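Every protein chain of the complex appears in place save one, which is left out.
Moving on, here comes chain A:
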Amino acid sequence: MKLTKTLLATTALTVAAAGAHAESHGNMANDMTLVSWGGAYQASQDNAYVKPYVEMHPDVSVSWDESSNEAVAKLRAMNEAGNITWDLVDVVASDAIRLCDEGLALEIDPEEDLAAAPDGTSAEDDFGDLLVSDCFIPQIVYSTTFGYRTDMVPEGVDAPSEICSVFDLETYPGKRALEKRPINNMEWALLCDGVAKEDVYDVLETEEGQDRALAKLDTIKDDVIWWSAGADTPQLLADGEIFMGSTYNGRLFSVIEEQGQPVGMMWDAQVFDLDGWIIPAGLDDAALARVKDFVKYATDTQRLADQAKFISYGPARLSSAPLVGQHASLGIDMAPHMPTDPANAKNTFLYNYEFWADYRDDIDAKFQAWLAK
């Protein structure tokens, strides 16, 4: 024990000394490892605020790690090994809550750590309800919703525009793609089984409610392809493998606008979810100072609005919404493609974090058993 402590102390000293040597100003480290999802999303972050930040601070070097998918497990392993190699991690809100629960993420103080809006509104009010955890710094609102092949809509029938057409095999025959997990699917099933929107979680709490949702899903089970990666549905849609499928709205945007596939959006009963940063617990002071400086900049009003130029996800700040402009390369207005646009957000769900934190293990066991049958 003593030896470990001595070792740790010497290591810390060496690191601190090396850090002090490399520092140019203040007490900030100059290397940052950001963790994100890769692909178009990471590119939007890079363009909207990482590159501008590095331009402002030429000494800083940023490296990316595309590990957000396994961030929770990896952070836990790093924490157990006592060696945190990440400085800032992009995760979905439910993971942020778990990381906060496990003590793996640092609690933040919105007033102190985040920038106020240009009109002086405090960060806490500007983000509002989206600060779903003490550790979570929201960046974007995205939604899980359906896309469908416009050329596969049967003749004489209107294009699907409401969620229950997913369960309507007679009017809209063809395969569907759904995510291989209970979250969202159970809600949609109950909604289309006649449960009122406000009662969905009360029903889902009960065994009968869970069975009811699974029974509804049973009606289409033979026609469902289950996906586990966000890229699956766009590929299946592009190949004409399925008629409709759920995925993240940004993926559908790129299938429709960037790749020009005959795919339509169905915004009904879209489920909002949040994505944002967490700062891992246990960073040394210099690294923490740098990360806090970066995060304050990267989540200010203008930067979040800039991000929407590169990807069709809604900025998490209220004050950013009016600043959303046109797509950087396609030149189309981005506002109508935002999940938060009033025309799209007529009927929406917000991912119920508390419910799923409690029921996830239980319902998932049932759901997987049901799938395997």
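Structure notes:
Here, a residue touches a chain if its C-beta (ideal position, glycine included) is under 8 Å from a C-beta of that chain, and two chains touch if they have at least 3 such contacts; residues count from 1.
By definition in this document, contacts and distances are computed from a predicted model.
From the set "Spermidine/putrescine transport system permease protein PotB", "Aromatic ring-hydroxylating dioxygenase subunit alpha", "Glutathione S-transferase family protein" or "ATP-dependent DNA helicase RecQ", the protein name that UniProt assigns to the chain left out of the figure is "Spermidine/putrescine transport system permease protein PotB". Within the full complex, the residue among A:G39, A:P52, A:G240 or A:G264 touching the omitted chain is A:G240. In the complete complex, the residue from A:C100, A:V200 or A:V263 that touches the missing chain is A:C100. Within the full complex, the residue among A:M56, A:A343 or A:A372 touching the omitted chain is A:A372. The chain not shown here touches chain A at positions 69-70, 72-73, 76, 98, 100-103, 175, 180, 211, 225-226, 228, 239-241, 354, 357-362, 364-366, 368-372.
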